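Here the complex is missing a single protein chain, while all its other protein chains stay put.
And then chain A:
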Amino acid sequence: MIIAAHGEAGARLRDFLDRRRDDIIGSWVETGFFGEAAGDAAADVRADCENVLTALSHVVETGNLHDPAAEPFQEIRALLGGLAAQQARQGNTAAQITANLTWLKEPVLRLWLDEQPEGQQRTEDVLALSAALDTLRLVVMETAVTEGADIIAHQQQQLAEMSTPIIKLWKGVLAVPLIGTLDSMRSQAATESLLQAIVDQQAQVAILDITGVPAVDTMVAQHLLKTAMAARLMGAECIISGIRPQIAQTMVQLGIDLGEVATRASLSDALAYALNRVGLSVTPAQRG
């Protein structure tokens, strides 16, 4: 059922919301939805309440009760987004946040019912008020969900940008700790920075450590091989370390052959091998 609150009814409701402004804001502050109203924050909380109430009274006046995209709601979107984000940080889901908004509805409807004489008009008006407040919930729900989607998009970007560090273990010895899922974009970036580091540091040996890679499928293996080949073309030898027993078994059954690329179970074995390649050996210190 669509309730129209044009003209007379709209003006009546708007007048009510403006007249009882202080009562409504008082009860809203008490609900805690707008945050803790203690100390310095009290003024902010009151201001937030006032903004939401102003938007609500514009909406009932124009009669655009069912449209979450209505202009007055658009104006408080940022404010609602902030409130939703605050609640989300407290561990509330989008559904809980929206449920909490019922706290705002009850006091408004109660005030209205208390002051109006019984009759058809009172029922119609209370339905209109209720519809406007429900639409407000929808707007909050929408902003809460968008907020989540924004965070996810942002994190995805951060993850992609997180470059694999190239670590210098010794003069001429580099290590690349590969971690997590190697999709084509991340592995390409890791290869490029390794090859650049080989040039910059005149490295002779590069260790690709896959301790942090959960599974090695043919795409990952092919990527490792291509990186090793490119490094070899530049005069550096690649060692693949961090091959755990389950990875080794799986690679054998897949049929992956790493060919001439040296492999080691742990990074320390790989380092010992690398030092040997650059003509160094580690001996216990002479203690006197």
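Note that a residue touches a chain if its C-beta (ideal position, glycine included) is under 8 Å from a C-beta of that chain, and two chains touch if they have at least 3 such contacts; residues count from 1.
By our rule, contacts and distances are computed from a predicted model.
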item: Hidden subunit of the complex - UniProt protein name among "ABC-2 type transport system ATP-binding protein", "Serine/threonine-protein kinase RsbT", "Chemotaxis protein CheW" or "Pyruvate synthase"; value: "Serine/threonine-protein kinase RsbT"
item: Contacting the left-out chain in the complete assembly, out of A:G91, A:P117 or A:G255; value: A:G255
item: Touch with the omitted chain, as defined above, among A:V216, A:A231 or A:V261; value: A:V216
item: Residue touching the undisplayed chain, where the options are A:E30, A:D183, A:D200 or A:E260; value: A:D183
item: Chain A residues that touch the omitted chain in the full complex; value: 181, 183-184, 214-219, 221-222, 245-247, 249-250, 253-256
